[in-house]
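With one protein chain removed, the remaining protein chains of the complex are shown where they sit.
This part shows chain A:
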Amino acid sequence: MKRLLVVVSVLIIAFSTLGFAPASAVASAPAAPAQADKKYEIVMVAKMEGVSWFDDMRVGVEQFGKDYNVNAYQIAPDTGDPAKQAQMVEDLIAKGVDAILVVPNDPKSMEPVLKKAKEKGIVVVTHEAQALAPIVDYDLEAFKNEDFGVVMGKALAEAMGGEGKYTGFVGALTMETHMQWFNAMQEYLKKEYPKMEFVSKQPYEDNNDEKAAYAKVQEILKTYPDLKGMFGNSASSTTMEGLVMKEKNNKNIKVVGLSLPSMAGEYIKDGFIQQAQCWRPADAGYVSALIALNILKGEKITDGMDLKKPGYEKVILDKKIIYGNAPLILTKDTVDKYDF
């Protein structure tokens, strides 16, 4: 009995520490192709399973596989756990795939394992991780973050009529991209719209948690009764701003920010969110895979080259970072066109 007990507890602990990363990796990977046809194997390691953003990215990656006749697929950890994600990359290295595409949860912790992949001669392309550019083949960005911040700022100013108090969210003050958008937006608004006033010293944080965002938006409304505008640099916060405005039936406060058609579409159509911005994850996945395939075939990536997707027709190459110009603006009229 005692031995059984020990065995069971060891098993349970093993299960809980391992989580289910290996299991889900196996589950989401399609059956390995026969060794005979030497198709390139290009694998996208996304941040996590179960979010519509990466579901759409999977569409792009798989479409690429069909278009170019390569074995392209996407895997991701169940949760946004950087350690699990690094483990998945490790597994891919062991498996000996041709190219790894990564959207890292935490670029820093991904560094050693990506170095290892490079040493083994695997092509590595990252997305949303400029800091990793020096050690990988290329990093792909949908746009320059500063430009995207300005797009947001402009939308907010136009919705608010260029004056009044506003505040908003980032995912967390430590999230580099969110802060780059925020800072660029602030700089733009200060210069172009001096009558607009940012009421809090820092943006609020939602830590990508809808419930937290929901509660904070409600408090902000009570704290600043004369607020005229709100932005969201995280999809959760923009969407929850829309939900709170809808529940309180408040159209005086203009909401603008990062979100997805499936998350914000309804609030945009009802007029509780004026405009949302994003980029197409499917395209980012597709273009990342294309970059990897080009490298595998020995072709060069050059400044101004056409990477075949809207907004990536004339990319900017800055050292090892490839910038597209592909912000996607969602308004009442355009939001229904997309399915992610």
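To be clear about the criterion, contacts are C-beta pairs under 8 Å (C-beta built on N, C-alpha and C of every residue); 3 or more make two chains touch, one makes a residue touch a chain; residues count from 1.
Heads up, the rule we're going with is that contacts and distances are computed from a predicted model.
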{"item": "Protein name as given in UniProt for the chain not displayed, \"Isoquinoline 1-oxidoreductase, beta subunit\", \"diguanylate cyclase\", \"Sugar ABC transporter permease\" or \"Inhibitor of KinA\"", "value": "\"Sugar ABC transporter permease\""}
{"item": "Residue, one of A:K66, A:K201, A:K297 or A:K337, that touches the chain absent here", "value": "A:K201"}
{"item": "Contacting the left-out chain in the complete assembly, out of A:E49, A:E62, A:E241 or A:D283", "value": "A:E49"}
{"item": "Given A:I220, A:L258 or A:A326, the one touching the chain that is not displayed", "value": "A:I220"}
{"item": "Contact set of chain A toward the excluded chain (per top definition)", "value": "4-5, 8-9, 11-13, 15-16, 19-20, 23-24, 27, 48-52, 55, 78-79, 173, 200-205, 209-212, 214-216, 218-223, 225, 239-240, 243, 247-250, 252, 260, 262-263, 265-267"}
